[in-house]
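The complex appears here without one of its protein chains, the remainder shown in place.
Then we have chain A:
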Amino acid sequence: MLHLTTGRVGCLLSKQAVVALTGSGARMSSHGHHEVSDSVDMSQPMYWDRLDTPLPDRPWKDVLDSTDKSLKQKEKGPWTALSKEEKIALYRLKFNHTYPEMKRPSHEWKTVIGGMFIFFGITGLVVFWQGHYVYPPQPPTFDEEWQAKQLQRMLDMRTNPIEGLSSQWDYKNKQWK
C-alpha cells in the first residue's frame, strides 16, 4: 500500500522528491518475490532499513540459491571457521543497507530550500498585489505633517522624561541631545 501511494505521487513530482518520500519507508526485497510490483502484502513479515529499529521481521534475501544455502549451512558451525568475505556475504544476505549506507547524505536539502524560496517568492508577489489592490487608503495619522505635530505634542507632555523619549530632547536648545 505504501508503494501504491508513492508510485502515484511519483507521477506528479520529480524523482528526487519521490526518493525523499520513500526515504525511510519499508521496502520490498528485489530478490525473487513473486508479487505484483506495486502492492505490498502487509500481512507477511516485512523487511525494513530503519535507524531506530535495527532488526527487521525477516532477512533481506529470502530466496536463496545453492551457494547462499551452502553458506547458511556453514553458518550453523563454528563462526571462527568463516572467512571475512563469508561473514560479509552473510551480512549482506540478512541486511540490505549498512548503517553508514542508511545514513548517507542526500541532495534533498536542495529541493527543500529551493521549494521554500519559490513559495517565498510567490508569497511576495501576492503581498505586493494585495498592497496595491486590496488595502484601503492610509489613515491621515500617517502623514508627515501629522506625525510631526504628534511628536511635538508628546515632547510637550514630557512623555518618558527619565529614560525614554523626552529624556533625549534638549528643551533649552530645542533639538535632540
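Keep this in mind: contacts are C-beta pairs under 8 Å (C-beta built on N, C-alpha and C of every residue); 3 or more make two chains touch, one makes a residue touch a chain; residues count from 1.
The definition used in the following text is that contacts and distances are computed from a predicted model.
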Would you mind picking the UniProt name of the chain not drawn here, from "EF-hand calcium-binding domain-containing protein 10 isoform X2", "Pyruvate dehydrogenase E1 component subunit alpha", "Trafficking protein particle complex subunit 6A" or "Cytochrome c oxidase subunit 6C"?
-> "Cytochrome c oxidase subunit 6C"
Which of A:V63, A:V127 or A:M157 touches the chain that is not shown?
-> A:M157
Where the missing chain touches chain A, by residue | 153, 156-158, 161-163, 171
